[in-house]
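Only one protein chain is missing from this complex, and each of the others stays in its spot.
All chains are identified by letter, namely A, B and C, in their written order; residue positions are counted from 1 within each chain.
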Amino acid sequence: MDVINVTILFFAKGRELRGQREDQTAIISQPSGADLYKLVVDKFPCLEPIRDHFALALNEEYIEKSDQIITLSEGDQLAVIPPISGG
Amino acid sequence: MDVINVTILFFAKGRELRGQREDQTAIISQPSGADLYKLVVDKFPCLEPIRDHFALALNEEYIEKSDQIITLSEGDQLAVIPPISGG
Amino acid sequence: MGMNRIEILSCPLNVDKAVEFVTSPTSGAISMFIGMTRNNFDGKKVIKLQYEAYTSMAEKELNKICQHIREKWTVEHICIYHRIGQVIYDIVNILEVPVTEASVVIAVSSPHRQESLEAVHYAIDSLKASVPIWKKEIYDEGDSIWKENKECHWTVTT
Partner (left out) sequence: MGMNRIEILSCPLNVDKAVEFVTSPTSGAISMFIGMTRNNFDGKKVIKLQYEAYTSMAEKELNKICQHIREKWTVEHICIYHRIGQVIYDIVNILEVPVTEASVVIAVSSPHRQESLEAVHYAIDSLKASVPIWKKEIYDEGDSIWKENKECHWTVTT
């Protein structure tokens, strides 16, 4: 299975747990949405405290935690979105 | 049937038709709401052009055009309210 | 304790003052409605707007609206300003830009936003149906018309 490099962004509580705003990670290129959520926690165990309470966005679009296959490309931007509090 | 004196106020289109803002009129003291509407046009035929398009207020409360008896008292304030356009 | 401010004013309405009045440390939400009048209707130029009010009754009706709001929704402060008097437009400027003026400003604060959002919607609907205030448009060709709200149930059906 292909592995590609993506940029991963952390915000708010996620940023505090990770200790930084941005990182690079290698990830399989065609995971399902649900798998992607799991893979992110596997790669960044620091996110364990919020494992059921974040959303992922790929290139600024939310990804559903579903069986649907996501196709990642080199340099894509993945973001960990803890519960939001705007408004 | 008792007759009493009330003050009658005219606004907007009604004021223009009457040519003044305020008048006095003698009126039976216990008409029904519906009768009161008719009596006002009888007393002030200048209101004919808006006869089906005004509301009446007695002491600043709307009167319904119904069978219910209204008890008027000496010096009460009756107002002719053409269609409103506030807001 | 929630406060009501009702003012029928012959000067331009101040949106900031309405916001300031309803702002409160216990309310996270402020909802507002601003009704605007224009100097240009259906291609006709309005050179003057004339408001008339049965002021004492208008204030009573506006107070009833505040009461009804407080029976239906948990809100904090309510502010309603309505413009009266005359607005005379500068005929030279009319030809350049149509002018807009606030004729009504309604602001409501509440701890939860749903409540003030619904309350403001109710307030403007009720105001248009029951508050004795009238507006006459005077056009540059010399004719004029008393406007009629469709929400007013004794308006000529159109």
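Quick notes on this structure:
Heads up, the rule we're going with is that a residue touches a chain if its C-beta (ideal position, glycine included) is under 8 Å from a C-beta of that chain, and two chains touch if they have at least 3 such contacts.
This one's a predicted model, so the numbers in the text were calculated from it and none came from an experiment.
Partner chains of the missing chain, restricted to those shown and counted over the full complex, are A, C.
Of the candidate positions C:Ile8, C:Ala29, C:Leu62 or C:Cys152, contact with the hidden chain is made by C:Ala29.
Residue positions on chain C in contact with the hidden chain: 15-16, 19, 23-40, 97-100, 109, 113, 117, 120-121, 124, in rising order. Taking the complete complex into account, residues 9, 11-13, 15, 52-55, 57, 60-62, 79, 81-87 of chain A touch the chain not shown.
Throughout what follows, only the chains that are shown with their structure count from here on.
Contacts between chains form some other arrangement here, matching none of path, ring, star or all-to-all. The mean-CA centres of chain A and chain C are about 49 angstrom from one another, to the nearest whole unit. As a whole-number value, the distance joining the C-alpha centres of chain A and chain B reads 72 Å.
Taking the mean of the C-alpha atoms as each chain's centre, chain B and chain C sit 26 Å apart. Those residues of chain A in touch with two or more other chains do not exist in this structure. Listed for chain C are no residues, as none touches two or more other chains.
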